[in-house]
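Omission of a single protein chain aside, the complex is shown with its protein chains in their original locations.
All chains are identified by letter, namely A and B, in their written order; residue positions are counted from 1 within each chain.
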Amino acid sequence: MDNGQECTSGLSSTACDVGAVPAEEIAAICQTFGNDKHRMLDILRAVQDRYHCISPSTMDSVAAETGLTRIQVEGVASFYSFLSLTPKGRVTIRLCDDIVDRYAGLAEVVAVFEEVLGIRMGETSADRAFSLEYTPCIGMCDQAPAAMINDVVLTRLTVDTARAAAEALKAGRTPDHLISERYAELTPHERATRMVDNNIRHAGEVLLGPVPEDAGLDKAAAMMPSLIIAAIEESGLRGCGGAGFTTGHKWRFAAAERAEKRFILCNADEGEPGTFKDRVLLTERPHLLIEGMTIAARAVGANEGILYLRGEYVYLRELLEQVLEDRRRRGLLGKGIHGIRNFDFDVRLQLGAGAYICGEEGALISSCEGLPGEPKTRPPFPVNRGYLGHPTVVNNVETFCHAARILDRGATWFHAMGTEGSHGTKLFSICGDCLNPGIYELPYGHTVREILEMAGGQDAAAVQVGGPSGTMIARDSFHRKLTFDDLATGGAIIVFNGERNILEIVEYYMSFFVHESCGYCTPCRVGNVFLQKAIGKFRKGLANPEDIDYLKELSGTIIETSRCGLGMTSPNPILSTLQNFPLVYSAVTKPNKDRIRDTFDIQSAIDGARKIAKRRSYIFDRDFTQ
Amino acid sequence: MSDLPKARIATASLAGCFGCHMAILDIDERLIDLMQLVDVDRSPLTDKKRFTTRCDIGIIEGGCCNEENVHVLHDFRRNCDVLIALGQCAIMGGLPAMRNAIMHSDAPLRECLEEAYITGKYIRNTTHNVPNDPALPLLLDEVYPCSEVVEIDYQIPGCAPGGDIIFDTLSKLLTGKFRGFEREMIKFD
Partner (left out) sequence: MSGTKKETGFTFTIDGVEITAYAGETIMEAADEAGVYIPRLCDHEGLRHQGSCRVCTVKAGGRSVAACTQPAAPGQAVENESPHLTKMRRDLVEMLFHEGNHLCPICEASGNCELQAMAYRLDMTETTRFPYLEPCRALDASHPDIALDTNRCISCGRCIRASEDVDGKGVFGYVGRGIHRRVAVNGENLADTDAQVTDHAISSEVCPVGCIIRKRVGFVTPIGEREFDKGLIGHEIEARRK
């Protein structure tokens, strides 16, 4: 897909100016967000939603209102996948092209949309009614193939349901109506669950079992903040987003920093392909999440919080807004929470706009600040100087939920679950070639084999643990345990049976990283493109045995010199399959004959000239007239 | 010294300007020393069009822009133990490869040829045809560095490489003493 070869004019010839938007309308949108440059993502999302394009004149207007330069606005507008400098349709259909969706019949679904709407993927219809696009994992791998139709999600698409949806849209029905005729009458929770199944297959003791309302906050409110931190530290809770940093330490560092203001940020940007656990918590345990954030605020002395929701989960926006409003009404957010003087805390929802990198905490902070989602230079660390320079705690959705439960039931209760170093339970999102894809809340320490049995994935030949940035293991490693010390995962477990082509999966994952690299640092921006091209050579059977060393060396450079976690893990699909599935690579390599490269294909290289000259090659083609 | 069998060298100029061959002459009087060590087989310098025997070293100037370049390069790879890419065109395509970056239309080669021979602003071509004599080799879709077509053992950078680096590298290779270039000698221009 992206190989840097497409024609970038460098100038603005690609930009749209179809029906320039009056500057007053843009000014009104900026006004909604206080003309605050830090709300740039909200402003541009609003512009995109209303006008389906961010034109140069619009960027000029936004820049003028927010006190920025146009190039700064363009920097943000051109960074996020869901924002567009060229005109898009009133309805944008984004089909999730994750590998799991591909194996679930994506191609047939794509064909139906293309046929009914009369446009190809990547195109916008001439009347600007529809745009068709691919998008990376939207967190619906347990009900693939899935698609976003503007803010609405369709799952388990088949040729028939896709046709029905496409025809309804073509007939002028709104995306809402695809979900229900009575969409307007449904509650936000009903709307969310109509669109997306929770697929909770195993509810554990901590998060998905019965959870009393705000019991943790009640207790925390009566505690000294330092004791709250102590309890979290004693529980052994570690970050559930993938990196596994000790949560209590993070809180302690932020609390220890001398500062006027501190911030609590919730990372609900789960973009790792195959991960969809936070989706279920956001749907079923939103109060527990805000409770956890409020406890964290109490612990570190923060008055403001941001819930950063990935753009793909926009269908949960109104549900979460309603929860926040409800809590404000009940005195659980706002001034004097629980009647405690100075316990002031409120949360705003920040929507992302299609950028996996924003799951990296520095990039998430950048995005909240209205900047392109680029990671920040460390040090300083977010707990010292994060959001707008203030000490900031960034935790995953699941981590905050756990924290609330720990305050309710006690550190010892939590610590007793799981294994040494990996305490408590974890939500695993299991998908791919298994009978029961969905969410499993289990204590740490189960083996992969046990989990496969639970999920009906006994036919597995390969399991991707932790998504593409994790590890792909083969049958001989199914005895390994899901813990921080053995197989760490933010939750994703993707099952592949013996029919699947490992190199195809690896190539997809590399194209994912190429698409999602922010481009800030050289190794990740360029190196991943090279890795993707190299895997392409293997797929075509054009690789030499030396290319295996090349993959390893290039991967090593990328891992060691990249600036953030994306580049430090992006070669993992290659390295872990080279290690665990070496035959997949060696079987397709062949040495050069006479030291002449097979990768160079003379026939395709001269084909264009042959057609122009209307004659054969006198060197490389046989003379059939003889 | 004179008892040792002389090494056999071959050279070819592919898609280049022949400047690198001129640069070989920049070795100046040291050519006499070099000739003590080598015999030149197939080469524009000897005007030998074919290999008379297998050679120890093949020196390639220029990248591959047409089928004949590929054919010659294959021939060199098959007939030489060590292959050296001499100069930037052989190493990375050089100036001819500029067309690669501007050719992203649907029919890039046709467009390129038409601009060169028919539609270009300053063209005076009364035939209004793109030359198509059977003797003209077919152009490749893009210009390839030699290392994309065959394995290359050594590269001598420069446009053109200086006489010093050519002499130094060749004499060290011939005596088995080559351990990389002196940094001060490396030039890409």
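Here is the rule we go by: contacts are C-beta pairs under 8 Å (C-beta built on N, C-alpha and C of every residue); 3 or more make two chains touch, one makes a residue touch a chain.
Just so we're clear, the structure is a prediction, and the values are computed from it rather than from any experiment.
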{"item": "Option from A:352, A:372, A:437 or A:608 whose C-beta touches the chain left out", "value": "A:372"}
{"item": "Touch criterion as defined above, residue of A:56, A:105 or A:225 at the omitted chain", "value": "A:56"}
{"item": "From B:31, B:45, B:98 or B:123, residue that would touch the chain that is not displayed", "value": "B:98"}
{"item": "For subunit A, residues in touch with the removed chain", "value": "2-12, 56, 69-72, 74-75, 78-80, 355, 372, 377, 379, 514-523, 525-527, 529-530, 533, 550, 553-554, 556-557, 560-563"}
{"item": "For subunit B, the residues touching the chain missing from this view", "value": "85, 88, 92-95, 97-98, 100-102, 104, 142, 145, 147, 151-153, 155, 157, 159, 180-181, 183-184, 186-189"}
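Methods note: only the chains that are shown with their structure count from here on.
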{"item": "Inter-centroid spacing, subunit B versus subunit A (mean Cα positions, whole Å)", "value": "49"}
{"item": "List of subunit B residues in touch with subunit A within their complex", "value": "66-68, 70-71, 74, 77-78, 104, 107-110, 113, 130, 132, 134, 136-142, 144, 148-151"}
{"item": "Subunit A residues within the subunit B interface of the complex", "value": "5-7, 592, 594-597, 599-600, 602, 604-610, 612-615, 617-620"}
